[in-house]
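Every protein chain but one is kept in place in this view of the complex.
Entry: chain A
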């Protein structure tokens, strides 16, 4: 652990080390360390209130962690310490995009416009920070057409092409979820953080979501970090699962490994008091070793 950055392989895209987040007297995350590997889907699960969304907010800069280090390794070899960047820089420079647990679309803009807003930084540069674009000089026009083309590709992938010119607020719930993912992908991220993407979806929509996420991973090589309660999604698509409880990691491994971990079962299903003691002892032993 201490050797840190030097031994970090090119395969690790995100490394969270000794992360702690305190809200007043509440320790929402307590000394959490985890890794997400490039080109994989990493799932973060845990009971309600385990601190999953807080971890996300720390990674994406919406919270400043009390302690700890979050390192993002970009494909081009750049390293960014996310805890030092502000939220919009994390998307802009470190190429980490996110979605929200309660969908946050621009409901008064059309579906297409939502995807164009996501390409803001690229288009701003092309339009010479508005000045050149206003005067009609430079590559803005070509770039603007390119951005519509990219939006069209994502709309097709997310099966929203027929609704492209409708206001985003007019879409049904499942489509809004897919649009939010498509919008995050339009920022050109290397790591996509999804906060409960399957919440409120019916089984058919869940299945479509699985397909979409798999195709994102396989076709664009984007790594995915997701929080999810829906175990059919988690066990189906994730390559690696991290389990949190009370702000601490209780298990980490392949879906099969996590599924059979007694601590995870205890956390999810609850255990008798004597059994709990057993588990606690185990934990203490593990800690002292």
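One rule holds in what follows: contacts are C-beta pairs under 8 Å (C-beta built on N, C-alpha and C of every residue); 3 or more make two chains touch, one makes a residue touch a chain; residues count from 1.
The rule is simple: contacts and distances are computed from a predicted model.
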| item | value |
| --- | --- |
| "High-affinity branched-chain amino acid ABC transporter permease LivM", "Monovalent cation/H+ antiporter subunit A", "Pyridoxamine 5'-phosphate oxidase family protein" or "Iron complex outermembrane recepter protein" - which is the UniProt name of the missing chain | "High-affinity branched-chain amino acid ABC transporter permease LivM" |
| Among A:16, A:36, A:58 or A:118, residue touching the chain not depicted | A:118 |
| Given A:18, A:64, A:104 or A:257, the one touching the chain that is not displayed | A:104 |
| Option touching the unshown chain, where A:78, A:170, A:218 or A:256 are the choices | A:170 |
| Options A:22, A:38 or A:152, residue touching the unrepresented chain | A:152 |
| Residues from chain A at the interface with the omitted partner, ascending | 60, 62, 87-92, 97-100, 104-110, 112-113, 116-121, 123-124, 127, 130, 133-134, 148, 152, 155, 161, 164-170, 183-184, 187 |
